[in-house]
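For subunit A:
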Amino acid sequence: MFDWPLLQQNAPLLLGALWVTLQVSIAALAIGFVIGIVVGSLRLSPIPLLRRLGGAYIFVFRGIPLLVQLLFIYYFLPRIGLPNVSPTVAAIIGLSLAAGAYTAEIMRGGFLAIPGGQLEAAGLLGLSASQMLIRIRVPQAVRLTLPALVNEMILLIKASSLVSVVGLADLTRTAQNLAASDYMFVQDYLMLAGFYCLINIPLAYCGSLLERRLKEQTA
Partner candidate 1 sequence: MNSFLIPSGAASASTREKQGERMKTSATAPGDQPTIVSLSKVGKSFGSLRVLKGIDLQVQRSEVVCLIGPSGSGKSTLLRSMAFLEEYDEGEIRIEGQLLGWQDTDRGRRRAPQSQINQVRRNVGMVFQQFNLWPHMTALGNVCEALRRVRKLSADEANRRGMAMLEKVGLAQKANAYPAQLSGGQQQRVAIARALAMEPHIMLFDEPTSALDPELVGEVLQVMKTLAKEGMTMVVVTHEMGFAAQVADSVIFLDQGEVVARGTPQQIFHNAEQPRLQQFLQNYLDRNAFWQDGKQ
Partner candidate 2 sequence: MTFDPTIITDHLGDIGSGFLVTLGTWSSGVVLGIALGMLIAVAQVFGNRLVRAPLRVFIELIRSTPFLVQLFLVYYGGPSFGLSLDPIPAGILGLGVYGSVYFAEIFRSGFESVARGQLEAADCLGITRLQCIWRIQVPQMLVIILPALVNMITVLCKETAVLSIITIPELTMVLTGIGSETFAFVETLLMLCIGYLILVEACSRLGMLLETRVGRFMNKQPR
């Protein structure tokens, strides 16, 4: 059933594509993280308009399927004057915007979970709002939500399987191309699944370790 020589031939190609997937996912997580902090803070703002803005962002980017968002990017970037954007950039933009929406909810939860006393103390000591955000609230929120953020990373890696729609040769696209030429569907797609597992299963394990440590610390 398995064509071992072919498998050995295909593996390096998939490995290279895995690297593409990882790059895009990590970049999207980083940018999405920043977006998430911004939108999460918006949602907690005392100004109703800003809260609505944050809520609208989350509603749109969590409500629309990622595939549709990527299609949007693919068809619209040329129209707003960026016809030569590389597929990589397009993919990162698409993934970041979506990641931002999910991260926003995570960070909002993290911000809310910070004991109020810490912020009071910071305020009394004279720290400005932006200093408080960067030096106290974000690090604390990250510490509290690390398991959820790891989970978000796993979700991003899985979501990245759709970026072929913007022309990027990621892991899935590469496997599709291989299967189209050698017709070894089961083998190629099982290998594909295997590569995703290679990254995601250790990540999931880290996530549950972190979660357990967090429970012990806050118990």
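Per the selection procedure, all candidates are chains of the complex that A comes from, given by their letters.
By definition in this document, a residue touches a chain if its C-beta (ideal position, glycine included) is under 8 Å from a C-beta of that chain, and two chains touch if they have at least 3 such contacts; residues count from 1.
Note that this is a predicted model, so its numbers are computed, not measured.
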Options 1 or 2 - which one, within this complex, touches subunit A | 2
Subunit A residues touching candidate 2 - in the complex, by the definition given at the top = 1, 59-60, 62-68, 71-72, 75-76, 79, 154, 158-162, 172, 175-176, 179, 185-186, 189-190, 192-193, 196-197, 200-201, 204
